[in-house]
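Below: one structure in structure tokens.
As you look at this complex, bear in mind that one protein chain is not there, while each of the others sits in place.
Lettered A and B in written order, each chain numbered from 1.
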Amino acid sequence: MLRLGGGVLTAAEMRTSSASKGESLADTVRVVGGGYADVIVLRHSSEGAARLAAQYSPVPVINAGDGAHEHPTQTLCDLYNLHVERGKIEGLEVVLAGDLKYSRTVHSFVYALARFNANIICVPQPGFEMPEYVVRRLKEEFSVEPLRADVRRLGDLAGSTDAVYLTPQKPHQLSLFTDISDWQVQNVDAVYMTRPQTERFGDEDLSETGYMRLEKQSMQADSLRDAVVMHPLPRRDEIADDIDSDPRSIYFKQAARGVPIRMALLASLLGEIELPRERPVVPREAWPVAVGENPCPNPSCISRTEPRHVTPMFTLHSREPLKAHCAYCSRELVYRFVGCSTSKHYHAPDSKELRKVLPEHLVFLSDEGNAEALAYRPSGH
Amino acid sequence: MLRLGGGVLTAAEMRTSSASKGESLADTVRVVGGGYADVIVLRHSSEGAARLAAQYSPVPVINAGDGAHEHPTQTLCDLYNLHVERGKIEGLEVVLAGDLKYSRTVHSFVYALARFNANIICVPQPGFEMPEYVVRRLKEEFSVEPLRADVRRLGDLAGSTDAVYLTPQKPHQLSLFTDISDWQVQNVDAVYMTRPQTERFGDEDLSETGYMRLEKQSMQADSLRDAVVMHPLPRRDEIADDIDSDPRSIYFKQAARGVPIRMALLASLLGEIELPRERPVVPREAWPVAVGENPCPNPSCISRTEPRHVTPMFTLHSREPLKAHCAYCSRELVYRFVGCSTSKHYHAPDSKELRKVLPEHLVFLSDEGNAEALAYRPSGH
Partner (left out) sequence: MLRLGGGVLTAAEMRTSSASKGESLADTVRVVGGGYADVIVLRHSSEGAARLAAQYSPVPVINAGDGAHEHPTQTLCDLYNLHVERGKIEGLEVVLAGDLKYSRTVHSFVYALARFNANIICVPQPGFEMPEYVVRRLKEEFSVEPLRADVRRLGDLAGSTDAVYLTPQKPHQLSLFTDISDWQVQNVDAVYMTRPQTERFGDEDLSETGYMRLEKQSMQADSLRDAVVMHPLPRRDEIADDIDSDPRSIYFKQAARGVPIRMALLASLLGEIELPRERPVVPREAWPVAVGENPCPNPSCISRTEPRHVTPMFTLHSREPLKAHCAYCSRELVYRFVGCSTSKHYHAPDSKELRKVLPEHLVFLSDEGNAEALAYRPSGH
């Protein structure tokens, strides 16, 4: 923003801001966006905070990281880096290594890689595998199928870890040149290393095994000869400094490229430049959870951590069985029955009857007791 | 300041500033104002801090809130809002509700409303009534007389609270159309709600009754039909979000209007624009407390909390009886006798003899022991 000639107001320290007096996020963005700022850049510890802010803010909100959920500007930066280094994104082979569970950076990155038809080799720290809900979303939105990956060609980098290959290629395409059941890692284009997100778990979870470490030695495997080494930074010990001078190590360049990317994003949102848009992204429609308790199972979702001014919202992902996600944190909602607020009947999620219920009439019920407390009857009664 | 094209240096975090090394406020403003900044905006937890800063600073100091004392720029913003919404300030009927005891915002606002001949209906949270010293100043400076107000026409908003009506109108004017002893609330122009200033008292002080809460329901009284709802923000729970969308709720607009108001103030102080001044405000003259202890009774006054570089100062408010206020926090000084530093005699505050003593010779004495310790004799001896 400074390089664009603008000014910046920061509120990094919540203790000296209005939040310390008990102000809700919804109020903060209405005030800040109401006359103080032309754009809001929000980094927050709760999943979905940016979406909530966007709902209330009169000015554009940029998600600069919301809990373990997403980190889209880092992903723009990462995609730009891949494009500069490789000339394309489609068809690239990208190793993701380390904490794939808590890293919001990784979560945003994999959706983007899938969207641009790149392939992903997950080499997680044991215990920090890619969350089930991320893999499910990759399947549902991008038809990505996870395959068991044979990582022997990665050498030391993978060790004895079980790896997963995520590819948006259609199975019939894959079958042309590989045995689908055990994908053989080929030449890798990029190794994307991530730090342990210790602010989201206890250090003791790592003490037994120690964390993965990329060293000069790890980059000597044949399959990595042309791979660039990326890292969203900050790093801790997961990249040894003996490969800082390796020409394949681009993590400091990668960070520097975040500046023009974020300048472009800001300039575009402020109407100073127009970015070409091939396919306009239409956000999935969301409806309020009008009746009953919040069905989002994520305790650090903004719909749970923000005490006021937040109505839980959901998006629909399938009709039969009925699958809905929290519109804030993207987690799949948890319920045993689904009711209709007009008929006051409730159904199992895979019931055909639910097809006819309008989204705005859907009611999520945790169990029969919950249904009865809200005066809903079983279907057919 | 940023919108005016200027730059901002902040020192919100005292732990990383020179104050953490034990620097006094007087020194900080002399350094910052001596070459670093063209104007100082000070928010401080002690009453009178801004006045102290102004005394030492080579550049203008804006009081952005000093303890529970005053918050004049918020008041400029609030007056501007009333003027935009109502076209005038004179004669308006303004309800002030909530914590009227600790809110510096309210204290600055009532003096300004009185100055512009608006009427004030105080509907305090029980236990958080307008402080006696504020009411006394309203009487002394603006001839405001507090009347008992009948708040039945306010409905839920007031509940069973005792309310006070503060009006700068002369009693003979009032007697033309009302029974002075029990003022009947008419049509209200604005409801000004304030949060509990919990940073200045213990949460337990509220636990019994809970705090007032403005809801959709509270705004249905006939007398409030045209009233705008104002709040200096941040709010906690004292305004329910079910009236956020009510067109009478202007608190977010109110906050936004603080930007041009503060731009005007800064631009004026920096000599970039000239504001019309009908009546130049001449600050009351202040004298140092040259002899004896600090007679200010307020433990959070800057004359008590700032250990160094502060000489207590007083202003004179009446001669018979002799009444003096702390020049920093505006509280009435507490003393039993007043001496003369040239005659070395002391007198009761209502003594006629004090009339002849020059202000710079006045000495405030807490009791006879104090007088004798300083070698003062009773008058006539």
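Please note the rule applied: a contact is a pair of C-beta atoms (placed from the backbone, for glycine too) under 8 Å apart; a residue touches a chain by one contact, two chains touch by 3 or more.
The structure presented is a predicted model; accordingly, all values stated were derived computationally and were not measured.
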item	value
Sole contact to the chain not displayed, among A:Lys253, A:Arg284 or A:Lys344	A:Lys253
Touching residues (missing chain, whole complex) on chain B	7, 9, 13, 16, 18-19, 21-23, 26-28, 30-31, 34-36, 308-309
For chain A, residues in touch with the removed chain	2-3, 7-8, 12-13, 195, 198-199, 233-237, 241, 252-253, 255-259
